[in-house]
Each structure stands twice: as structure tokens, then as C-alpha cells.
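These notes concern the structure reproduced below.
The other protein chains are all here in position, but one chain of the complex has been omitted.
As written, the chain order gives the labels A, B, C, D, E and F, with residue 1 at the start of each chain.
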Amino acid sequence: MDDIQHQQMGYDRAATMFAPDGHILQVEYAEKTVRLGSSSIGIVCKNSVVIVSDRRGRDKLVVEDSVNKINEVDDHIIAVFAGISSDARVLIDKARVLSQQHRVTYSSAPNTESIVRDIADIKQQFTQYGGARPFGVSMMFAGIDRAPALYTTDITGNYLKYKANAIGEKDEAIKKLLRDKYVDGMNSDEGVKMALDVFREVQGEKFEKDHFDIGILEKGKSLKINKKD
Amino acid sequence: MDDIQHQQMGYDRAATMFAPDGHILQVEYAEKTVRLGSSSIGIVCKNSVVIVSDRRGRDKLVVEDSVNKINEVDDHIIAVFAGISSDARVLIDKARVLSQQHRVTYSSAPNTESIVRDIADIKQQFTQYGGARPFGVSMMFAGIDRAPALYTTDITGNYLKYKANAIGEKDEAIKKLLRDKYVDGMNSDEGVKMALDVFREVQGEKFEKDHFDIGILEKGKSLKINKKD
Amino acid sequence: MDDIQHQQMGYDRAATMFAPDGHILQVEYAEKTVRLGSSSIGIVCKNSVVIVSDRRGRDKLVVEDSVNKINEVDDHIIAVFAGISSDARVLIDKARVLSQQHRVTYSSAPNTESIVRDIADIKQQFTQYGGARPFGVSMMFAGIDRAPALYTTDITGNYLKYKANAIGEKDEAIKKLLRDKYVDGMNSDEGVKMALDVFREVQGEKFEKDHFDIGILEKGKSLKINKKD
Amino acid sequence: MDDIQHQQMGYDRAATMFAPDGHILQVEYAEKTVRLGSSSIGIVCKNSVVIVSDRRGRDKLVVEDSVNKINEVDDHIIAVFAGISSDARVLIDKARVLSQQHRVTYSSAPNTESIVRDIADIKQQFTQYGGARPFGVSMMFAGIDRAPALYTTDITGNYLKYKANAIGEKDEAIKKLLRDKYVDGMNSDEGVKMALDVFREVQGEKFEKDHFDIGILEKGKSLKINKKD
Amino acid sequence: MDDIQHQQMGYDRAATMFAPDGHILQVEYAEKTVRLGSSSIGIVCKNSVVIVSDRRGRDKLVVEDSVNKINEVDDHIIAVFAGISSDARVLIDKARVLSQQHRVTYSSAPNTESIVRDIADIKQQFTQYGGARPFGVSMMFAGIDRAPALYTTDITGNYLKYKANAIGEKDEAIKKLLRDKYVDGMNSDEGVKMALDVFREVQGEKFEKDHFDIGILEKGKSLKINKKD
Amino acid sequence: MDDIQHQQMGYDRAATMFAPDGHILQVEYAEKTVRLGSSSIGIVCKNSVVIVSDRRGRDKLVVEDSVNKINEVDDHIIAVFAGISSDARVLIDKARVLSQQHRVTYSSAPNTESIVRDIADIKQQFTQYGGARPFGVSMMFAGIDRAPALYTTDITGNYLKYKANAIGEKDEAIKKLLRDKYVDGMNSDEGVKMALDVFREVQGEKFEKDHFDIGILEKGKSLKINKKD
Partner (left out) sequence: MDDIQHQQMGYDRAATMFAPDGHILQVEYAEKTVRLGSSSIGIVCKNSVVIVSDRRGRDKLVVEDSVNKINEVDDHIIAVFAGISSDARVLIDKARVLSQQHRVTYSSAPNTESIVRDIADIKQQFTQYGGARPFGVSMMFAGIDRAPALYTTDITGNYLKYKANAIGEKDEAIKKLLRDKYVDGMNSDEGVKMALDVFREVQGEKFEKDHFDIGILEKGKSLKINKKD
């Protein structure tokens, strides 16, 4: 059966239903929302992680400094997303609370992966239980634990640890370039440059350097966003 | 697939369902309700925020002073909306309670953004969980914190901070004019004048100056609505 | 799409669903029930509020004094409705309880608007949450606070303050006449006369003066219904 | 749209749904059940209330004395019904409990109307909330408070106070005759006679005097059913 | 509309739905299950009640003594049923618990009717609330209180007190004979004989005396089933 | 109406729905699952009960001793099933817990029938309440109380006590042979031989003696499965 037939049969109406070929179609539709979102690149460098995010040409009525695509979860963890903004805010706020709860309970900063796993678990539940839709966001978390680390969670609540990765629009084309260009041991400036080069190559004429938010999380230093600290 | 097909397939029957292209159609339908509402303009000026709201030709049986489109949330926060009036009242009352709770708990006025975020979180939930419809309102909050600030929340529960913005009927045309005319550092009278000019240009012959509610929130002064204080 | 199409698509089956044009059709259907109800006029006079209610030709088996369309909520608040009688009774009983609770808690009579808002909030919830239908009533509350006041709530839970208003059958025609005839500062006898004149004009030959319940709430006096006190 | 169309559109499938013309069809269907039930007449006399109930030709295997259509709620309140017997039993048992609770709480007999209103409130809820069907009964309560009183509740939970009334099969024809014949101030024997006369006229050849249960509630006397006390 | 049409319209899909003619079709379907069950006759005699139950040709692999159709609820109450066996067991177990609770609470045997009413109330609820199907059993309770008594409950939860009655297959034909033959004041042997005679007449050639369970509940004696005590 | 029509009308979509002929189709479908399961024979002998279970040609990768079809519930109770294995495990685990709870509470072994009834009650509930499917298993319990006993529960939660019985594939053919061959007072070896003979006759060429699990529960001895103890 092809897609149209699956739709006519109604297999795509609930996250709690498998289609005859084993797919969960509501999850696949939600992934389309992610692909409609503006894209971000994350790169693990030597002692740092770098995130470069396309914020597209933003409405000039919006206050410039008030929003950037890079969200601080804790001193040592940042997150970007592609998909539904309000869904993402809810999950990022949850991550912040989880991180503070860890600090209060254990008097130490949480490991980035433990935060990522908790958020991924929430996402998984919304793909299995009825009465709600899945969260329509893919998220990338960068953190400095003992070493810099980069994680990506998808709609289903799966997550993996990456050296470099991209989410959002044209993510496949971006990842192809990242696979070619990535080398271990870059410093953060080289990482930012590489990310912008990749965006330039993928976006072509539409590329404008001013349209990107740049976050640098360096070991022992405080978070820099767009070169401010 | 086009819209009609999506409707025939039933993707638009619940806020908990993604359409095959990743859209949540119930949210998009609710946005049409917002576009049917009368419009408001908010403008951040030097030390003040100004809101000008079209209240359309109101039934002369209604008591003039009893209703205006500008709702006081706290001494330093006001809100206007476009969409379903009773939905908006529920959210504005919630904002008032949240604001008072903050004052009681912390003995200080809440930051405008913290109130906006709480209201936006409520809106988000109604687009993700089943058993209820989304709130059919777009809202604009103006506040004086350390500086004047203007926020807008949409149906999905996303919010952004603006220098100037519009909600309701013909919002796109209004915003286009605002982008051309807006300058930083206006005083509140200039802000009101600019808003009325924009309305005059967009409404053409239908424009009547008496049909507008005007709210001015100035740093260190109490809220003025229609020039009274 | 026209109405028939909306019905065939099923947008009108639940209060929790928006139609593609942003309307909530269950609410609009419930409003038809209100328009089937017998009509009432409320008029704010100098120091008094007057309500005149068509009780239609009532079954002579019904005990005359036992029922009238004007319901006492508290010493200083009365209510009439158009629509489903039992729905209205539930809401009026709720209003009575809220009023008594206010008296017990604050040792003072509640403001009419605070009671109206609580009832309107209940109505709003029944248009947003699933598992129940909206209350099929429009209600008019008259009260004497510092000054006489008249409020009307619709199905959606919206409410406004009026100088004069009508609900139920032919409300639009009645309101048109009220707009022409209403003047500030009438005494209660003039108010009653005006309401009856309006009914006579709208009902034509069917008009019978005996078919109306008349309630007068005057500042500093006790409620008079059909001239008794 | 006519009835058939409403049915094809599914507006008649739940008590929580309004049809496009504002009707709640499940309630109207339930009313048909009431019209299928055997009929009862209630008449308020001087110092007494009389209820005469058609119990139709009952199966001779049923124990004669064990059942009659007239149910004692309290010393001073009786009830008859038309519709689904088990639904009625549940509500009558509820009325009995409410009456006893009042006696325990206030050390006095409850007013008949307060019991009727509580039962009517229960009925109303079953026409508004989902997950259950409306109670399929119309009920007539007779009581002696300061004066004799007669109340009737319909499916929707509305109730009115009557001088005389009928429920069940051919209720309209019976009520027409009652309107012609009823006079104030009858004694209980005249009341019973009038009710039987009305039944004789409406039932024609099928009328059999033995098929009726007769209840007389007289001020200061104990309840008599079929002339026993 | 005829039955087929009702089915096509879906009125028969839930116990919480009235059909346009006022019937609850799920209840009527459940009654068919009862008519498929093997039949029982109950007869009130002088100082005793007799129940004779067709247990049909039972599988010879089943242990003879382990099952009979007559269930002891308490020393003085027995029950038979027609319909779904497991549904009946649940209700009979409930009746046993209710009876023991009464004994513990009041130190006396419960009145048969109070047990019957509690069971009937449970049945009624399953015809009104959604989320479950009605109990698919008709039940006959025989008891010795001050006098011998026989009750029958139907699917809807209605119950009546009988001199003699039948449930299950061909109940109408059996009841017709009972009406002809029943006389007051039989002793229990005459009662059993009459029941077997009726079965013989209704079943014709298929009648086999060994296929019947016979229960005799006599005032002041212990229950005898198939002549054992 | 035939089966196909019932299916087209949707009567077979929920365990909470009766079809127009009084059947509960979901229960009947679940019974097909039972008929797909491998079969077991239970036989009551003198002072013992014997269960012989076809475990079919099992995957040689499975550990031989780890699984057999005969499950120990308590020292004196064993159970076999036909149908969905995981459903059966849940019920058998429940039976074990119930048995241990009885031992803890009463300091004695529970009667086999009390365990069977509790399990059957659970099964009944899953055929009456919505939101879950019926348990897809038929179960046979063998126990030694004062005497050896054998019970079978079906999908609906009905249970009967047997001298000998079969569940699963070709149960009707097996039971026919059992009716012919069964005699009272066999010893356990004769019982096992008889069961195997019946299987040989029913399975024909496919019969392989190694494919059967054999359980013997003998009064005063410990359970033997496949001749081990």
C-alpha cells in the first residue's frame, strides 16, 4: 500500500496506531514540521562546542536582542531546535527545571546526557499514549561535561551523541557536507567558520552572514552568544 | 494534497493531529478567528508603551465607560486581544492572578515577560492535549519593567518581543506600514499619532477617530486610558 | 464553504472544534435555542433597573404565582434568561450560592459584575472543554450596586454592560427600537412603559399586556415583581 | 433541514450535541419514551392533592398489592412517573434519601419544591454531560407543605407548579380536558371523580375503573392509596 | 423507521443512546441473549417458594453435582437466571455479599426485596452510563421473609413481585400457561408438579424430567435442591 | 442478518456492544484465538488429576526444560491454557498471588474453585467494560482439595467443573472421544494413557508422543511433570 492508501484507511490519525507496514504515521508527519524549521549546525571542537543557527530574515519590528535561537539551559548546556517554537519552549523550560533540581539535590552540575535523556523520555511518551499529539520539535543539546558533547533528539524521543550534526531545513545536505569537512581538534573559531561555510554552500545566494546566531560553549569559560559574554 | 483534501481526510478535526504536511489545522482555523477580530497596534516609545485599539462602532446601548479593549493586568502591565472575547477574559484574569501571586510571594512587581510566558504556556497546552479546543485569541501585552516592552502571543503559545506590532484584522497591512514608519525614541504622543495614522491609512474612509481606545503606560506614571488617569 | 458543507464535514459536532473559517458551530447552534426563547427587555433608569419579560400565554393549569420569568439572585440582583429553562436554573442557583458565599466571606453584598463574571466564566468553560454541551441560555442580570446596572451574557461566556438590552425572540428588532427610544434618567414607571411600548410595536396584534412579568429594582427599596413587594 | 436529514447528519447521537436548529435531539427521543408510558393525573384540591394513575391491565401473575404506580417519598410527598421504570426508581430512591437527610439535618420535613428541584438538577446534568443518557422519565410530585402542591419535571430537568396536570400517554388530550373541568376548592373525592371522568372520556371503551391507582394526600391525615391508609 | 434503518443509523451502538422512537436498542439486543437462555419457572406456594429450572441436556463430562441452575444467595434467598452465565455469577456473588453485610450490620437476615432492589440498581446503572455494556441476564429471586416471595429483574433493572413467573426461552408461552393454572395456596409438591407440567406442555417431545433442577424454599426449613437438604 | 452484515454494521468492534441477535462478537472472535492454540486434555482419576498437553514441535533453539505447558499455581493446583501466551501468564501469575494471599491470610491452602472463580471474575470484567480487550485464553485448572477436581474457564469468564475436558485446537473432536472413553476411578497411569490415545486418534499421522507435556497431581504426593517430581 502506498501513502495515499494509508491515509484513506486512517492509519495516520493517531500517534497510538501502527500502519500495516509498521510505521507510526503521525510521527512521520510531525517530522515534516521539523523539516520546515530553520536549520542549526552543532560542532564539537577541542574543549568547546559551537552552535550556529539560521534565524532567517527576522521581522525588523521584533526586538533584536530579545530572541536568539540559542537557548541557555544551564551554565554548561545550551539547546537549539527546529519545529514548533512553543513546543520547544515547553521542553527547554522543563530541561532548565530538571537541571536546577539536579543542582539542588546533588550540589553539582548535571551531566548533559542525563538532561537529554529525560527530555527524550518525555517525547517518547507523547508518541505512545493517546490524548495528545507528539512534540513537533527536533532538538540539539550542546554541553561541557568532562569533555564537550553534542546530542540530538528526534520526534520519537530517540537521541544520539554526535561530533557534528544539523537539524531543520535541508539537514541532509548539510550533514553530507559536515561528513566531508569535519576534522577532530578544531578550535571554536574554526568550528564557527566551518559551520558558516557549510551554510553558505547549502543556501547559495540566499546566504547572509547576519542571519545567524552563533553560540560558543568553551570549557572553563562562560557562554558566548554572538560574541558577547 | 490541497486544503480541501486535508479536510475530507479529517486532519482538521482535532488539535492533537498533524496533517501529512506537518501542519496542525485546528490551530490554523483558530487563527482565522483572530483575523476576524478588531485590530490593535502596540508601539514602544521612549520610556512608554502605547496601545491603540479599534473598538469598531459599538452598540450605543452598551455603557460607554464600562468596556474598553485595553485591559489592566497590573499597575505596569496592560493587555489587548483579537479573537474570542470570553477566551481572552479567562486568560487575562489568569494573568492578573499570576501577577498578584508574584507580588505576594516576592514582594515585588513581576517582570512582564514572566507573565507572558505563563500565559503562553497555557495556550501551548491547549494545542497539544485532546479534550479541549485551543484558545481562540492572539494577545498583545505591554509592560514597563526596567524599560518599556511589548510582547505578542499567538494561538500556538509562541511569543516574541516587539518594538511595534499589530494583531487582528488586516494585521499584515498594518505591520507593513509600521515597518516603514517606526523610529526609536518617540514620545507617547508621537506614538499614538503614528498608530492612528496607520489605522487611517489602512481603514481609509471607514476610519473614525472616536472608534479607538488609547492606552498609555509611561514609566513612573499611572496608566492612562483615553487620556484619563 | 457554505453551512451545508461545514455540516457534511462534521465541523459542527463538538464545541471543541473550529470550522475552517474559525467559527465554533456548536455555539452558533446553541444560540438558535436562545432565539427560540421568549424575550425580555432590561432598562437602566435613574436609581433603578427595570426588567419586562414576555411569559407568553401560559398554561392555565400552571399555578400563576409560582413562576415568573424574573429570578431573584440576591436582594439587589435579579436575572432573566432566554433558552433552556433547566440550564438557566442551574446557573441562577449557582449565582445565588456565589452571592451568599460572598456575603459570608466579606460581610457585604457582592458587586453585580463579580457575580456576572463568575457565571460567564462557567459558560466559557463549557464552550472550550469536551464531554459536555454549552449552556443553552443567554442571561440578563440587573443589579443595584453604587448605581443601577444591567449586564447580558451570551452562550460563549462573553458579557457586556448595557443601558438597555433585550434577549430572546426578535431581540434584534427590539434592540433597534430601544436604540431609538432610550433616554437617560427615566424613572422606573417610564422605563416599564417604554419596554411595554417596544413589545407592543414588535409583537403587533399578538401583544397582550397580561403576558408580561415586570420587575423593578430600585435603590434603597426592595424588589417589586408585578407591583408587589 | 428536516428530521431525517438531522438523523443522517448524526446530530441525534449524543445528549451533548445541539442540532443546527438549536434542538437537543437525544432529549426529544427520550420524551417519546415518556409518551409510551401509562398516564397519570394529579389534581390540587382544597387541603389535599389527588393522584390517579392508569396501571393498565396488569399481568395477573404479578402480586396485586406489591406494586402501585404511586410512590411514597416521605409522609407528605408522593410521586408518579411515566417512562422507564428503573430510571424512575433510581430517582425516587434518591428523593427519599434527600428527604430523610433534610429531616436529620434540620429536624423538620423538607419543602416539596426543594426535593423536586434537587431531582430536576440531577436530570439536567444528564442532558448536558457526556458519557450517559438522560433519565427517560417524566415525574409528577404531589406534596402537602403549608398548602397542597403539585409539581411536574420533564426530561430536561425543567419543573413547574400546577393546579392539575397529566403525564404519559395522551397527556395533551387529558390536559385539554383538565383545563375545561378544573375548578378551585374541590374536595378530594371530587378530585378523584374528575380524574376518573377525564380518563373515561379519553380512553373511551378501553376504560376500566379497576385499572387505576388512586392516591390521596390530605392535610393532617396520612396518605391513602386505593382508599387504604 | 424500521429496525434495519435504526441499525444503519447507528442508534443501536451504545446503551447511552435513545433511538428516535424512544427505545434503547442495546438493551433490547441484550434481551435477546436472555431469550436464548434455558428457562426457569418460579411459583409461590403456601409457606414456600418453588423454582424449577431447565438445565438442558448437559455435557456428561461435567460433574453432575457441581452445578445446578439454582444459586443460594442466603439461607432464605435463592436465585436463577437466563442469559450470560458469567454476568449472572458476578451479580449473584454481589447479592451474597450484600446479604452478609446486612447480617453483620443489623444482626438480622435481609428482606429479599432489599437485595433484589440493590441488584436491580446495579443493572440500571449499566443501561445508563457509557463505557460498559448492560448485564445480559434476567434474574428470578425467591425468598422467605415474613411470607414467601418471588421477584424478577429484567435487563433494564426493573423488578416486580410475582405469584408465579418464568424467564428464558419461550417465557411468553410458559407464562400463558401459568396464568391459566396458577392457584393460591398450593403446597410445594403441587407447585413443583405444576411447573413440570407446564414445561412438559411447552417443550413437547423434548421434555425430559431429568433435565430439571428443582429448588424448594420452605418457611422454617432449610433449602432443598433436587430433594436433598 | 448474517455474519458479514454484522461486521459491516460494526457490531464486532467492541466488547461493550451487543449485536442485534444478542451476541457479543468480540468475545466470539477471541474464542477463535483459543481454537488456534495447541490443545490440552484434563482427566480426573481416582485420587489424582492428570493433564496432557500438546506442546507441538517446538523450536530446538528453545531450552527444553525451561518451558512446559503445565503451570504450577500452588502445591495442589496446576493450570494449562489455549490462546495468547502472555495473556495467560498474566492470569496465572494473578492466580499464584491469590493463592499465596489466601495462605497468608488463612494459614491454609485455598480451595481450587475459589482461585478459579477469582480468575473467572477478572475475565468477565474484561468482556463488560470498555477500554480493553477480553483475555484471549481458555484455561483449565486441576487441583487436589478434599478430592481431585478439574475446572475450565472460557473467554466470557464462565467456568464449570469437569470429570474430563479439553481446550484448544479440535477441542470438540477430543471431547467427543472423551465422552466415549471416560470411566470413573482410573489411576493416573490409565488417565495419561487415555489422554494420549485420544490425541493419537485425533491427530492421526501427526501424532508424536514426545510432543506432549504430562502433569500428574496426586493426593498426598508432590506434582510430577513429565515423570519428574
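Keep this in mind: a residue touches a chain if its C-beta (ideal position, glycine included) is under 8 Å from a C-beta of that chain, and two chains touch if they have at least 3 such contacts.
Bear in mind the structure is a predicted one, so any value in this text is a computation, not a measurement.
Considering the full assembly, F:R133 is the residue among F:R103, F:R133 or F:K193 that touches the omitted chain.
Across A:M17, A:A109 or A:A173, the residue that sits in touch with the chain not pictured is A:M17.
In the complete complex, the hidden chain is touched by one of F:E31, F:D145, F:E190 or F:D213, namely F:E31. Contacts to the hidden chain, counted on subunit F, fall at residues 3, 7-8, 10, 12-14, 25-26, 29-36, 59-63, 66-67, 84-87, 89-90, 93, 126, 130-136.
Not every partner is drawn; the one left out touches subunit A at residues 9-11, 15-24, 117, 120-121, 123-124, 127-131, 149, 156-158, 160-165, 175, 178-179, 182.
Convention: only the chains that are shown with their structure count from here on.
Under the contact definition stated at the top, no chain borders both subunit C and subunit D.
Fitting subunit A to subunit E on C-alpha positions gives a rotation angle of 155 degrees, to the nearest 5. Rounded to a whole number, the gap between the C-alpha centres of subunit C and subunit F is 66 angstrom. Annotation for subunit D: residues touching 2 or more other chains are 10, 130-131. Chain contacts in this assembly form an open path, with each chain touching only its neighbours along a single line.
In summary, the structure contains touching chain pairs A-B, B-C, C-D, D-E, E-F.
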